[in-house]
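The structure under discussion appears below in the form of structure tokens.
All protein chains but one are shown in place.
For subunit A:
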């Protein structure tokens, strides 16, 4: 579904991603784990069009999307839930969700998806008229995910959904990620919480200082000594 081939991305003068290749197949949950500053967020930003690769290709559903503007990529079916949620704090929950469907014109479909988001996240329904800046961190994460779903994506990019949340909320969020995946949305999940991420993923990549250093099925990586030592805090 998504193929990234040998991309290089620069942040100003910093060579943030070096010759990265990865692949996401339809229906999978793929996770990308790595420490702070390894390049995880940069990769997602490049996939969603906020950054442009200097070299290499990004192919999504047989189409070149590398370097295209973000709105073209959203239109082609990729939604990105950014790090730190980035909800529109000055707008209500409902307005945030409406903005998620910005490029869509099918009113009935939007209405249906709004109901569906409220089913997935009942808390958002209770707070639909509330300004999203007043929500708790967990609720904002739910809103950011709901907003992305409103674009009806085939591929959902999630950047650190567990960041700064209580373990119980993280648990909930990860359950919902699995539900969304079962409903047919492919997921690329970036996480620092490697333990949680590997527990729900099919496959995984490990990124270190801008390079992919390991890849395999989630199970393989869970058992890999290197991953255990570096990311699972194990012996």
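Note that a residue touches a chain if its C-beta (ideal position, glycine included) is under 8 Å from a C-beta of that chain, and two chains touch if they have at least 3 such contacts; residues count from 1.
By definition in this document, contacts and distances are computed from a predicted model.
Note on the omitted subunit: UniProt lists it as "Branched-chain amino acid transport system permease protein", one of the names in "Thiosulfate oxidation carrier protein SoxY", "Branched-chain amino acid transport system permease protein", "Multisubunit sodium/proton antiporter, MrpC subunit" or "Tripartite-type tricarboxylate transporter receptor subunit TctC". Considering A:71, A:179 or A:217, the position touching the chain not shown turns out to be A:71 (whole complex).
Residue in contact with the omitted chain (choice from A:134, A:178, A:199 or A:217): A:134. Among A:103, A:166 or A:229, the one in contact with the hidden chain is A:103. Across the interface with the omitted chain, subunit A contributes residues 48-50, 69-71, 74-75, 79-80, 82, 84-91, 95, 98-100, 102-103, 133-137, 140, 147-148, 151, 164.
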